[in-house]
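A single protein chain has been removed from this complex, and every other one stays in its place.
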Amino acid sequence: MYNLKTARLMTGNDAAAYAVKQSDVDFISAYPITPQTIIVERLSEYVASGELHAEFVATESEHSALSACVGASLAGARAFTSTSSQGLALMHEILYVASGLRCPIVMAIVNRALSAPLNIHGDHSDVMGSRDAGWIQIFAENPQEVYHYLIQSFRLAEHPDVLLPVGVNLDGFTVSHSSEPVEVLEDSVVKEYLPRNERPRLDYYSPATFGAFALPTHYFEFKVEQDKTLRKAGEVLDEVAAHYPSPEGRLRKIDKFNEDGRIAVIIMGGTTGTLRYAIKSLRFRDFSLISLKLFSPFPSRELVEAVSDADAVVVMDRSMSPGAPLHPLASNVATSLYEAGVSVNLISVVYGLGGREPTIKMVLEMFEKVREIARGGGKRLSRLFLGYQGDGL
Amino acid sequence: MRQQPSMLIPIVFEAGNSAQRSMANWRSNKPIIERNQCTNCLICWIFCPEPAIFMDESGNVQIDYEHCKGCGICAEECPRKAIKMVMESV
Partner (left out) sequence: MMQVSKLTDLYGREGLSPGHTACQGCGATIAVRQVLLAAEPPYIVVSPTGCLEVVSSQYPYTSWRVPWVHVAFENAAAVASGVEAALRALEKKGLGKRQKVIVIAGDGGTFDIGFQALSGAFERGHNLLYICYDNEAYMNTGIQRSAATPLGATTTTTPTGKLEMKKDITSILVAHGSPYVATASPHLWKDLANKVRKAQSKEGPTFLHIVAPCPRGWYFDSHLTIKVAKLAVETRIFPIYEVEHGRYRINYPVPRPRPIEEYLKLQNRFAHLLKPENAHILEAFKQWVESRWNHLLKMAEAFPL
């Protein structure tokens, strides 16, 4: 399965740092936070050893780290940062500026729960809190995907029809800290894949004003235009992926497994593997699995196509939208189905908050429960918790 | 040379284009330079916030009435008292 000549044992964080190094970034600024820390440590080693020709700026906060990336990006640099949880929350204000000023920054988001109570373990609350910031959001399932998706992210972000920041998400610890063999490309191949495109930049000899304010006469147009561009980035992604030199590593919006299963389960990130294992090895052949690699722009069409015939659609959210009718992923799925005129038996499952990673046993119990609901038929909405020790499941 | 991207991006490429805007209607008092008093020393120019003072081709210091807001600093600071502020006619 692995070519031992080119595969290396790497954690998700190692793979991220390695991809960023090969992507020949010019500028990195970051602030340490568990479980992201290793990415910035590795990158500073690469810079110190001269393997990576970049400026590494260890800022005094995440807010400054992203601010510095915005400055660097507008100065024409290929800029990278990485954070988790509280760090992403602290960046919140600048996330919107980065997308509004159309900075093709790439960030590895090592997903972790948000305080309080403080918790360093994996869930998607951090990125979901930023989901309307106008970034492209990609989810990787394992270190190999982290590697491939980061490299493709630079090309996507810098594409002249996109010029938007990209977040590549990897689950805290389960992906960031687990080792597996990762196939890597030659440096020269990556370099060739990532050409330098001209874009407007800060330059005394060609002075322009970046970050002007807009009155009600113009603001609306900027925002709608930005949304259109983000939506179109989905098409650009297909093109960017098609050129990626490793065919297996090409970023697809959704990844389907056991397509004939009557019960469709939609999930993002590291827990996908557990579900795939359960379906494959434990003979839950009536389940199909849809792993969403692209969360924003949301691949509604592809998703509806994949699930519209299912007896039931299970949507697995690793975060909550307190007080909202549905949690973030389920809400996007429900809206997509509604828009397509598809009515299904929808089951919203919240799992894994604060690092409570589902075990196989927990997954099996959930599958049984879901089967029961599916058997009951009807087009309704059910809500479950997976692993919650109250009275959810 | 850079290209302006195809989509709407909040960048202003025309540096200094606010000069196209007239500020004349902000003014209630108007500075008038007494030509024979003025030594073209440029003191008024260095203190003008706009700037709405310039030197013409013959080296004479002049007011740019499109941009002068009538603050009166030039009149106050002119060492020769060569500038008078007069009420704008309505």
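Letters A and B mark the chains as written, and numbering starts fresh at 1 in each.
The rule we apply is simple: a contact is a pair of C-beta atoms (placed from the backbone, for glycine too) under 8 Å apart; a residue touches a chain by one contact, two chains touch by 3 or more.
The structure presented is a predicted model; accordingly, all values stated were derived computationally and were not measured.
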item: Contacting the left-out chain in the complete assembly, out of A:Gly76, A:Pro160 or A:Gly273; value: A:Gly76
item: Residue ranges of chain A at the interface with the undisplayed chain; value: 26-27, 29, 53-55, 57-61, 63-65, 67-77, 79, 93-94, 97, 101, 196, 201-215, 218
item: Where the missing chain touches chain B, by residue; value: 10, 12, 14-23, 26, 41-43, 45-52, 55, 64, 66-67, 69-73, 75-77, 85
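FYI, only the chains that are shown with their structure count from here on.
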item: Approximate Å spacing (C-alpha centroids) for the pair chain A, chain B; value: 52
item: Chain A to chain B touching residues, read off their complex; value: 100-102, 160-161, 163, 198-201, 206-212, 214, 221-222, 225, 228-229
item: Complex interface listing, chain B residues touching chain A; value: 1-13, 15
